[in-house]
Each structure stands twice: as structure tokens, then as C-alpha cells.
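Following: one structure in C-alpha cells, then a few remarks.
Complex shown without one protein chain; remaining protein chains in place.
For clarity, chains are labelled A and B in written order, and residue numbers in each chain start from 1.
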Amino acid sequence: MVSPAVSPVTAIEDSSAAVGDALMALIARLYPLPRSLTGRGVRETLAILGELIPLTLSEVPSGSPVYDWEVPKEWTIRDAYIKDASGRRIVDYREHNIHVVGYSVPVRATLDLEDLRPHLHTLPDRPDWIPYRTTYWKETWGFCLSHRTLESLKPGSYEVVVDSSLTDGALTYAECVLPGATTDEVLLFTHTCHPSLCNDNCSGMALATLVAQALAQRPRRYTYRFVFAPGTIGSLTWLSRNEDTVSRVRHGLVLTGFGDPGPFTYKRSRRGDAPIDHIVEYLLERTDGPKANIVDFSPYGYDERQFCSPGFNLPMGRLSRTPYGCYPQYHTSADTLSFISKEQLEGAYALLMRILEVVDADRKLVNTCPKGEPRLGKRGLFRSTGGTGVSNREEAMLWLLNQSDGERSLLDIAKRSGLDFTLIKSSADSLMDCGLLVDPA
Amino acid sequence: MVSPAVSPVTAIEDSSAAVGDALMALIARLYPLPRSLTGRGVRETLAILGELIPLTLSEVPSGSPVYDWEVPKEWTIRDAYIKDASGRRIVDYREHNIHVVGYSVPVRATLDLEDLRPHLHTLPDRPDWIPYRTTYWKETWGFCLSHRTLESLKPGSYEVVVDSSLTDGALTYAECVLPGATTDEVLLFTHTCHPSLCNDNCSGMALATLVAQALAQRPRRYTYRFVFAPGTIGSLTWLSRNEDTVSRVRHGLVLTGFGDPGPFTYKRSRRGDAPIDHIVEYLLERTDGPKANIVDFSPYGYDERQFCSPGFNLPMGRLSRTPYGCYPQYHTSADTLSFISKEQLEGAYALLMRILEVVDADRKLVNTCPKGEPRLGKRGLFRSTGGTGVSNREEAMLWLLNQSDGERSLLDIAKRSGLDFTLIKSSADSLMDCGLLVDPA
Partner (left out) sequence: MVSPAVSPVTAIEDSSAAVGDALMALIARLYPLPRSLTGRGVRETLAILGELIPLTLSEVPSGSPVYDWEVPKEWTIRDAYIKDASGRRIVDYREHNIHVVGYSVPVRATLDLEDLRPHLHTLPDRPDWIPYRTTYWKETWGFCLSHRTLESLKPGSYEVVVDSSLTDGALTYAECVLPGATTDEVLLFTHTCHPSLCNDNCSGMALATLVAQALAQRPRRYTYRFVFAPGTIGSLTWLSRNEDTVSRVRHGLVLTGFGDPGPFTYKRSRRGDAPIDHIVEYLLERTDGPKANIVDFSPYGYDERQFCSPGFNLPMGRLSRTPYGCYPQYHTSADTLSFISKEQLEGAYALLMRILEVVDADRKLVNTCPKGEPRLGKRGLFRSTGGTGVSNREEAMLWLLNQSDGERSLLDIAKRSGLDFTLIKSSADSLMDCGLLVDPA
């Protein structure tokens, strides 16, 4: 099968550069906020996104049952530090919000270094970076710091303060729903729970927001639902409260990590052959730039774990650049604004817009004149002089008429014919205009 | 899987050479006739074929509805020429019947070269050859000529005459039906509408005729139906008037272009895995000579477009040597008797006879003694001394007994066992003779 160059993505209203600037600016606003599973940082984040797109917020009380889990207490962190004997803050939450282990319980104590040591997390191989750690489901506390700082600590006693509280509150998530011609849905999920880490996942939140903003301006066949929620407990909470919606999801993607320098990675749905899998793979094969990675589903990673659990088995893949855990900056203080780039974000925006364009356009049509070929010439769709070859557009129409038996989608036909999807789509439109193809749905 | 050499095709009564001579002689008679979609040339052609095989002719009146089409007016062409100022015929239908564009409307006019020019068709890359063009579905006129002639034309006025008529008449097609033990049919279609072009399609018509003549002398399981009709509108017309027959078609082939120097090309049915696809591919893999091309179905080409439209989706492929459009002589005056050869026609005859032999023999049998192996020795079908190996024939019987559960055909068994189809067939005959295999149909 030939793989013709894909037609350029021309449908984006904003120029690429403007999109890239907007993505970088939004990420820069989101970066400093102290996000966690719950609490102020998440609410401030969603307020910023809500300036750009219409968001509906949900607050689910602590203790609410969520399948095998329950919504945790809300965590508030005000300050956290370690002071040495001289009273100097040698580890200071105010300098970087990942210095404190997420969901640390409150503590005020003076400890010898040897007693403090088990509460300190570092990266010996990256001695200048601070790791990011959480303790959502076990009541303890800890600090993350550079290994170089740890090594500089002298024996003696240290004052340790975590000025936090764990109280009954709520888990906050937000949805942006863009209604379409049908109530069938396309679900796009991105996690909101990581604090000051840029690629993971300010980039995913920003991309989802600007893509939602662009889609809001367009006619839509499907209803598009963007969900902004914390990882794991957030997607579980959303699922548990939206099982009716889940039954209408036809395609979906988990979005995360789009600003790093790597090529795209697509992780297939658990089904492995869902339409979204075919669409993303088709486009990635035809996208300029470094070759994308296509990986099979596995039950670890981000929230595809929940959407693709056997009780849901949704047709959802995960789109990112370099996957989580596969770049050294992952879950460290090195995941900064300078780690990501405008150009990589622009490329991700163009790809996701193109994916959603094909998602919206792809469908299974039926030839209303299936016995023999209809006479295209009398409808002005075919050359009149016989004996010569056919044009690409005529070829596309012949393929569409031959294959449209309700079992094959436009993308299937594009792949089988080797013709570009855009040509197949516009030819299908012509054939629908004259009634030779219809959508049975 | 081993691929043993196929057994030689010994079943052809006539020697190969005699068949080749007969094919060339028949093509030589057919070549000069002025065929088109309709009219005298087609009727004269069918009269010649009718000398060799029993043909039933159908005349379908102009204007008859045929699905999305209708039967066109009948075209009669008596003369056509372009005269220069000196009165010399510089383009003359009497010299070659492709000089006039097929279905040209009548014209008598004197035109300046610049006004005449849009009606003239040439092949700049092949300046000595005349192209072949038609205008079946648009009422206009034109001439085809060598590019060298065109370039020699001087500015000035030319007398143009097309002495044709387009009148209510009929579309003519012919069928040769050879009844078999069952009313299930094998459909062989070849187009009759091309004028003085040898490979396309005097060769197809001649091959179909001589193969029909040979099959008429043999016992047949299937009923064989050879259809001789014009391309597109002819196959559509036949389909529209034979939907009952269509429902009985179990295998089929479109036949065209067998005399050119190229290797065989088989184009799969739309289904892609119909029995005819497996049979032809199996034999082509085992046929001597240059490697054959196997190509997937596409919805352009010859009448397989109609037979494989989604409303019929017949198990029909297309057999040819070099496909249409893939040799420079295609649809030009260079497709002459000297372009084709006796040897290539002989090879095509041998292959088609062998295909139909396997088509007729292939079937799904059922083992009447399916629990354990039956005792072949007591039926004289197996060696009596144990401890040694098995012969090929014994092996064939064991495969047949093991695999004949009504789901696998003799060809499936030949392929899985790596044993020659002829051996499988004759071993199946032995097992049917003693009742161990039966045909459930």
C-alpha cells in the first residue's frame, strides 16, 4: 500500500506560531500553582482554564465512595521546611512546591539527622534535581530535596515543619462539553493533580484547553467532552458519576506530555483495534518529523488504566510525546518551562486538531445504487471521453461507491485505496450531495 | 509448505500448437470488424463465434433502463474522413476504424485547422500510432490520428465528414450456456466492444470461444455460462436481465488480453478470498514461465467493476496477461496481430483450461467414518506390511479423511498437505468410490 503524503493541516484558524505562543503563555501561568489531588491549587488552575473555555465544575465530598475507593480528604499545605541548627531553611516549600511530599500529614518536630533521614527523598543519579513524590493513601510525611543538599547535611538536630491539614473537603474536577449533531461523544481526559511540573501536565491541560477553544468555533458531528481531573481517583470519580455518559463514548484520548523534545507516542486502547487506534496510527504514519512510537496497551501508565479497565473497556488510547518515566526530567524539578518548547507544542496542537477532524469526518456510508456503478458522467462527476485513465477524484468516487456497504468507514477506504483521507472525504461529500451515498445512522 | 511442481496439463485434447493456430486464425478473422457498443461489427463478430459454439443472442432495445443507466442508441458508421484543401483524405476511416472517435455524431463541415484541432486526438509520445477514443455518453465527434500526421497539417480549411447515425436500435450480447450436473454456475465474461484492437479484446473473445468449445465435449459438474457483451453497459445490461442467474454464480472470471508478451496477471475479486481467488493463485504459483502478478481488487478496470459492485459482490476475478493501460500498445493502432503471439495464447488456453478443471473438481467432502481412521487396507487402498513409511497416495488419502469435515475443500487440503491437487482429486475419487467420502451437496 502506498502512503501518500498527508495533506497539510490547513484547518487551524490561528497560525501555528500564535498557537505555540498561546500554549506557552498558558503553561507559564499554570506552572507555579500548588496542585495536588485536591485543594486550592486545582481550583485556581481550573479558574484560569475557565477564562478560555466554558467549564462546569464538580465538587465531590471527601469520603464519597468511588467503586473500590473513596474520595480522600482535602489537603491544604501552607508551609513546609527543614531548618538546620542555625535556623536557616535548608529545604523550603516556598522555593519549590515539590519539596514537600504530596499529602504529607502535619508535623512539627526536632529530629536528629538519623531520624529525619527516612523522610527524605533524593535522586542520587541527578544530584541537583528535586524528585516529586506523593503519599496519597498512607498517612505519613516527607521532603524531597536535591541529593547535593542531602549530602551537605551534618549530623545534629533539625527543626521540621509541615504546616498542612487533611480535612473533609472535596475533590474538584471540571468538564467542557461542546454539543454536536449527535449525543455520541468523544472523550478527552487530562490530569490536573501534578504541581509545578511543566510537561507533566501543564502541557496536557493547556493543549486540551486551546483545542477545546478551537473546536467550540466549528460545526461538530460528535459531542466533545473535555475532562480535567486528578489522576486515578479523579478519573475513577468521574467514571462513577457518569456511567450513562460512558455508554455514549465512541472515541477517546488521554492527553499528557506534549512539550518535551521527543517524537509522539501513541498507546493503543485495550481493544487494540478501536477506530481511534486506526485513526491516530494512520495520521502518525503520515506526519512529518521523527517517526512516532506506537505501543500496545498495558495496564499501567495514566488514566487509560481506568478507562480501559475491563468493566469499561472504552475505545480510548493515550497520546503524548515521550511517555512518562522515559525521560530523566520526568517527575523532577527539571520539568520546567525551559524543558518544553513552543515548536513541540505547536506540532502537538496540529496533530490533535487533525485527529479530531478525522474522528469527526470518519463514518460508514451506504451506496444507494449498489448494483453496478452508477452513471457519474450524467451527474457531472466523471470525464466524458472514454479510453483514457481516471483522475484521483474519479478513483476516489469509484472506491467509495464500491466499498460503501455500511461495513467500511471512510478511513478504511482511504487505507485500502491508498488515497488521501481528505480526498476521500471531499469525494464522499460530493456523492452524498447527489444522493449516491447516505449515512444510515 | 512445500510447493511441488504441478502435474502437467494433459487434459487438453488438442495439442497446444493446434490450439495456438486456431486462436490466431480466429483473432485474424475478428480483427478487422468495426465493433462498438452496438451495431453491425458486434453482430458480425458474434456470428463468427457462433460458427464454433452454440450462442444465444439477445437484442435489448435502445432506451431500455438498466439500473442507473439506459441502453444507448445504436451507432452506425459508414465513412469518416478529413480532406485537405487538395481533396486528399489525410485521415480516413476506411484505412483504420479507430480513426473515428467511437459514437461520433454525424458531421459534415469545413473547418479551419484551429477549429478542427479540439476534435483531433493524438499520442505525442508515440507519434506514429493512432489512439483509440470513444464518446459514448456525450454527443460530440472526433478523429484519432498519428501525431506525425497532425504535425504535418498546415493552417487552412479542411473538409470533415462523419457519415454516422445514432438511432433507436439495440444492444447485442450473446451467451453460450453449457449445462452441468448442477444449476450452480461458472460465469465467464469477455467484452466485445473494441474495434480493431487485437489483444484488447479479440484475444479474450477467441480464448473464451475455444475454451467453451473444449468444455462442451466434457462432463461438467457446474453449468458454464460464457457471456460476450460490450464493456460496462453490456455487463450492466446482462446483470439487470439475469439477477436469478446471478444468484447461482459460484465462480467467475472476466477474460481479456491474452496474447501480449507479458506474464499473467490475476486481479482478485472484491471479496479477496473467494474460492476462485484461491484456485487461480494456487495454479499461477505452480505454472512455468515468468512469475505471475496477483493484484488486489480495485474498482476500476474492466467489467469486474460491475460484477464486484457491492450489490452483487460476485466471486469473480479478472484474468489477463499485462493489464489494460500497462503496455504502450494498449488502446492504440499498435495493438495488431504482430503484437500478440501464438505461444502466449497457447499458454493462456492451457492455464484457463486447468483453472476450470480445478474449479469443477474442487468441493467440500465429508468423511462418513470420522471416528478414527477407517481401515484402508481391507479396501485395497493401503500397504499391508507395517513398519515402513506411507506412499504419496496413502498420504493423500489420510489427509482427505482427516480434513474432510465439510469445511475444507480439496484445494484447501492440497494446500495444507503440500500434495498436488491432481493427486488429492484422484485419491478423493477412490475414497468416494468406496463410500468413505461423500459430497453432502
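We adopt the following convention: contacts are C-beta pairs under 8 Å (C-beta built on N, C-alpha and C of every residue); 3 or more make two chains touch, one makes a residue touch a chain.
From a predicted model like this one, the values you see are computed outputs, not experimental measurements.
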{"item": "Contacting the left-out chain in the complete assembly, out of A:58, A:135, A:157 or A:368", "value": "A:135"}
{"item": "From B:21, B:184 or B:395, residue that would touch the chain that is not displayed", "value": "B:395"}
{"item": "Chain not shown: contacting residue from A:290, A:325, A:418 or A:435", "value": "A:325"}
{"item": "Residues of chain B in contact with the chain not shown", "value": "367, 369-375, 377-378, 384-390, 395, 398-399, 401-405, 417"}
{"item": "For chain A, the residues touching the chain missing from this view", "value": "66-69, 101-102, 131-138, 140, 232, 235-236, 239-240, 270, 298-300, 305-306, 308-313, 325, 331"}
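We adopt the following convention: only the chains that are shown with their structure count from here on.
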{"item": "Angle of rotation relating chain A to chain B [CA atoms, steps of 5 degrees]", "value": "120"}
{"item": "Where chain A and chain B are represented by their mean Cα positions, the distance between them in whole Å", "value": "55"}
